[in-house]
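A single protein chain has been omitted; all remaining protein chains appear in their positions.
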Amino acid sequence: MLIEGKFTMKAPIQQVWDFLLEPGTLASCVPGAEKMEAIDDKTYEGVVKQKVGPISVRLKFTQTLTEIDPPKHVKAIGRGADVTKAGIFSQETTVDLTEISKDEVEVAYRSNVSMVGRLATFGERIMRAKVNKVGEEFTRNLQERLRSRIGG
Amino acid sequence: MIRDFEYFAPKTLKEALTLLDKYQDECKVIAGGQSLLILMRQGLVTAQYLIDIKGLSELSYIKSDAREGLRIGALTTHRAIEKSPVIQKKFSVLAEMERRLASIQTRNWGTIGGNICHADPAGDPAPVLMALNATLSMASLKGKRNMAVEDFCLDYFETALEPGELLTEIRVPATPPHTGTAYTKFNVIESDLATVGVALSITLGSSDGVCRDVRIALGAAAPTPMRAKQAEAVLRGKKVTNNLLKEAGEMASTEAEPLSDIYASEEYRRELVKVLVNRVGKEALARAKQA
Partner (left out) sequence: MKKELRLTVNGQPYELYIKPKTLLVEALRDHLGLTGTKRGCNCSSCGACTVILNGMAVKSCSILALQADGGEILSIEGLAKGTELHPLQKAFLDHGAFQCGFCTPGMLMSATALLDENPKPNKEQMKEGIDGNICRCTGYNSIIRAITAVVKGEYKEEK
């Protein structure tokens, strides 16, 4: 499942970049994220809880920042499994910053989420819709956090 | 691979509501189990406490009154609705819908209330009940309340049922004169869930062929069964022609919010909405003219 989009921030590109790279920024925008623990400055471990209808999912995941090309491009790879082993999720997210002017940045994000396991086969219909929504919520959270931290 | 659970089989509604009130979020309710057990068998849904309400015979009934309309107990099986003489005669669209729902074995044990509470947007009953302007009754220890079907379905597989609450009854108002209702669904394999489903009810002015009222409900085209209100506005108050029905179909196609999945793409679902609204509209119109 592909989730992508873009939005603009009224802030210098370096500021936006610094915030994005701050430990846990991306991880903390994940809806339903509970515990977040930094393993090192590029890796995060956490727990995500989500519910859709009768299905509750508790995911333990690890997220690693891989490509880091300041201040323009960052890629994070995450893998997680539901605690009951009902499903395994993997996610690849890239965020690209483009300077529009000294005080304006375009933030373009692209997230590829895939899911295998019983959740994917039997729960596909139920989970697919949820993954979409989670993706939308993630980007809203990201915008909100950026705006409240940096403003504009 | 169902996990162990504690099992209760209350004999009365009061008993059931007391148990639900006690266990709130920790329990799951099972009626026919034709949707729930699939998920439980795969370990996708676990319950610590399972409240089995299948035995509440007081919630299994079909009552019809010329003025008040139809009252169906939530635990009435799909098969009973399909075979009910009064429903076949006066609300035939319900019997037709049930006939295409899953298979005979599923219909023999599954209940209409269970189906509605499972809130699968591709489910068959909800769009038809919405087209029929049906309301739902719920009960808890705190009391009773009613709401329209479209207000009951909140999101994918989420309903307005509160913890401690049970769906008890479905009410379908008496059919106004010169009203026709029809339903169809598109699926690749007969007895599959709808790839897209459309239910349409149209009420004409006595002899002028002008649409006095219309309800268009889409299944599997949005997070919940959805009223295509903009499409309805195309028809309401106008003389219904083939071109107008075509326009309504196009409007419904743009207002739907379908997902892409392994069965169909979003574009194909929109196309299905467009075609089926038109097709079902013609059928409903023909029935309205005969009514």
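Worth pointing out:
Lettered A and B in written order, each chain numbered from 1.
Everything that follows uses one rule, which is that a contact is a pair of C-beta atoms (placed from the backbone, for glycine too) under 8 Å apart; a residue touches a chain by one contact, two chains touch by 3 or more.
Because the structure is predicted, anything quoted here is derived from the model rather than measured.
Considering the entire complex, the omitted chain makes contact with B. Among the residues B:2, B:244 or B:275, only B:2 touches the chain that is left out of the figure. Screening B:103, B:146, B:230 or B:265 against the full complex identifies B:103 as the residue touching the chain left out. In the full complex, the hidden chain is touched by chain B at residues 2-7, 9, 30, 33-34, 37-38, 41-42, 50, 52, 54-55, 79, 102-106, 108-109, 190-191.
Following the convention adopted for this analysis, only the chains that are shown with their structure count from here on.
The part of chain A that touches chain B in the complex is made up of residues 52-56, 84, 86, 118-119, 122-126, 128-130, 132. The touching residues of chain B, when paired with chain A in their complex, are 28, 36, 38-39, 42-46, 118-120, 122, 156-158, 223, 259, 261-262.
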